[in-house]
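Missing here: one protein chain of the complex. Every other protein chain is in place.
Order as written gives the chain letters A and B; numbering starts at 1 within each chain.
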Amino acid sequence: MATQHSRSAARLMMAPAVMLLLGWMLVPLIMTLYFSFKKYLPMRGGDLGWVGFENYARFVTSSAFWPSVYTTLVIVGGVLLITVVLGVFLAVLLNQPMWGQGVVRILVIAPFFVMPTVSALVWKNMFMDPNYGLLAHLWEFFGAQPVEWLSKASMTSIITIVSWQWLPFATLILLTAIQSLDSEQLEAAEMDGASAPKRFAYITLPHLGRAITVVILIQTIFLLSIFAEIFVTTGGAFGTKTLSYLIFQRVLESQNVGLGSAGGVYAIILANIVAIFLMRIVGKNLDA
Amino acid sequence: MKRTYGALLGACATIAFASVAAAETITIATVNNGDMIRMQGLTDDFTAKTGHEVEWVTLEENVLRQRVTTDISTKGGAFDIMTIGMYETPIWGANGWLVALDDLSPEYDAADILPAMAGGLSHEGTLYAAPFYGESSMIMYRTDLMEKAGLEMPEAPTWTFIREAAAAMTDRANDVNGICLRGKAGWGEGGAFITAMSNSFGARWFDMDWNAQFDTQPWKDTLEFFVGMMSESGPAGYATNGFNENLSLFQQGKCGMWIDATVAASFVTNPNDSTVADSVGFALAPDNGLGKRSNWLWAWALAIPAGSQKEAAAKQFIEWATSKDYIELVAANEGWANVPPGARTSLYENPNYMEVPFAKMTLDSILSADPNNSTVEESPYVGVQFAAIPEFAGIATEVSQEFSAVYAGQQTVDEALAKAQAITNDAMEAAGYK
Partner (left out) sequence: MARAVTTQRKIINTAAAWAVGLAIFFPILWTILTSFKTEAQAIADPPLFLGFDWTLENYSVVMERSDYAKYLWNSIIIAGGSTLLGIIIAVPAAWSMAFVPSKRTKDILMWMLSTKMLPAVGVLYPIYLLFIKLGILDSKIGLVIVLMLINLPIIVWMLYTYFKEIPGEILEAARMDGATLKEEVIYILTPMAIPGIASTILLNVILAWNEAFWTLNLTAAKAAPLTAFIASYSSPEGLFYAKLSAASTMAIAPILILGWFSQKQLVSGLTFGAVK
């Protein structure tokens, strides 16, 4: 089908998108690489010359580095786990016959429309505040000591907030996938006496494999760089400093652009490790 | 006839010129504090007087800092006036990033600015930002609870007294905490408080060779005292309480004492917002008998980035917003208790203002803080609750995060101090001090 002519036309059509993204990737990447080898302190006169790999060494030996990688992975992993598990549950639930299905769906996907800054502010102040938050009132109602969410359960809190934001996305994709499941297959299995858990495990879940992969892929990309949720809630305190937050501290709070840029390069490396890992799975699962 | 024409032409030219000058629109970045929002509301007065329009970019403090710092260090020119503090001003002024405010009009009376404020907003004697309001910190306490505890607050209490009084006032069953203090991470939040407090314990950030001093006894004493007192008498979750959280706790009657910015005095005595408005007393921030008190010095000030295309209009705005007339304007609209405090000497000579209950204590607090000599042992930096070096904000934020983790019970004082020491020395080394 693909003639020489259509091949070159195809290249031409792909060109704008590819060139733009190449530029969007290369320009910042080259500038980041450039700065990462410089002692660049905006507050002290800017460019203070080349320093070789000093920034790289300093960034990676900082006591905050490995904890930040760990924090990043825990947040990404935690949110993925929660959104996929709950997403499958919700997709199955929402696919059942019921009254008011449309309205329920709207309620479930609504958090996706809320800006990350707003949802972090709302959760932090109106739910997790140890004095005025609703959760504190709830705990008190049951006679328990209110939890100091953002300091003593900081990671749980952030994972909760981010999961709340991304659950709708997971649910939407999984729901679409579940709707395409052949109901006759399920009925046949039911006739054969397969129990509900069995039907779920052997028919529904395998069918959702691809959708789960997609959810994991897309969410990982977004979750690796979450920022607003941490900036607004803990400001990186109480062990919630992710790698991108650490870079923010180096670049903006410490005004050390060289050091931050080296951190940026590490973040790119981490992202690529995760990406290769993902592509292994996705590549298998997404073969069209 | 000809002359008339000439005069007319001249008049036209003047009008044309005036209207060109009047067409300026200046962009101002500011923080979302009550006084600033009030200023925003009064902008019409400025426009009526000068013809210049103002566009506001009002941001929460942390976002504002991030935003204006990026812009000034890249010479972005997105703002004609920036709201900055006593920390940024001398550093930016030294870098040549700000327009010197050394040619303000005689009516403005720059000599009237409180010397402590002018000093903190200058570099080598040149003023680079005009104070909109200035503050120190002091004790605000509940006179009724103090009386109930059978105690009397001295004018200038010691930390020992404060700790005892806090314990005596605490009544957890009725949701009353003896003392509310900042524990929130961030150099301008809990970091500012603990640094000012450490001064009174004889601690300092750096020795004369810029070595971090967290391995010294005074720091250990400071933190242990703070943590001990807060666990006896502080509110639950104080590790995340900053200025605003404590303000609302105090206003809701949940604190016996609160040591914080003097500007809070007008909020806690305002019956519209505060349930305890008529029973608040004031005292100087505590000391330890070492000659330094634990109060800080701060100002929110307006500055013009160098290279601004609208320098003249921007100067006019600064003269308007930080003038004596502006204070009168606010007093006429909102009463004397709500005028921006702490910037001008004449305000504290005004009998109307001195009737305000917290006016004198505010002035005394401001006068007792000396940025050039804030520590018991000699230190190489300027600033009371900060060190005016570019690296400080980043370092102190990380250090205060370690401290907050102590407040939340996640690590010990010794662990936090060891980390603080390493963080600070590492950052100082990266910046080229060693």
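Note that in this section contacts are C-beta pairs under 8 Å (C-beta built on N, C-alpha and C of every residue); 3 or more make two chains touch, one makes a residue touch a chain.
Worth saying up front: this structure is predicted, and the values here are computed from it rather than measured.
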Legend entry - Residue of B:143, B:158 or B:244 touching the missing chain in the full complex: B:244
Legend entry - Residue touching the undisplayed chain, where the options are A:48, A:81 or A:110: A:110
Legend entry - Residue touching the undisplayed chain, where the options are B:187, B:267, B:298 or B:386: B:267
Legend entry - Residues of chain A (touch criterion as defined above) contacting the omitted chain: 1-2, 6-7, 9-11, 13-14, 16-18, 20-21, 24-25, 27-29, 31-32, 35, 42, 90, 93-94, 96-119, 121-123, 125-127, 132, 134, 137, 141, 164, 167-169, 172-173, 175-177, 179-180, 183, 187, 210-211, 213-215, 217-218, 221-222, 224-225, 227-228, 232, 243-244, 247-248, 251-252, 257, 260-261, 263-264, 267-268, 271-272, 274-275, 279, 282-283, 286, 288
Legend entry - In chain B, positions touching the absent partner: 27, 29, 32-34, 37, 40-41, 55-61, 63, 66-67, 70-71, 74-79, 243-244, 247-248, 251-252, 267, 273
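Criterion: only the chains that are shown with their structure count from here on.
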Legend entry - Mean-CA-position distance for chain B and chain A (Å): 37
Inset, instruction - Would you mind writing out the residues of chain B in touch with chain A in their complex? - result: 62, 66, 69-70, 73-74, 91, 95, 185-186, 235-237, 239-240, 245, 248-249, 254, 390-391, 393-395, 397-398, 400-401, 404-405, 407-410, 419, 422-423, 426-427, 430-432
Legend entry - Sites on chain A touched by chain B in the complex: 39, 41-46, 48, 58, 62-64, 129-132, 145-146, 148, 150-152, 231, 234-239, 241, 249-250, 252-256, 259
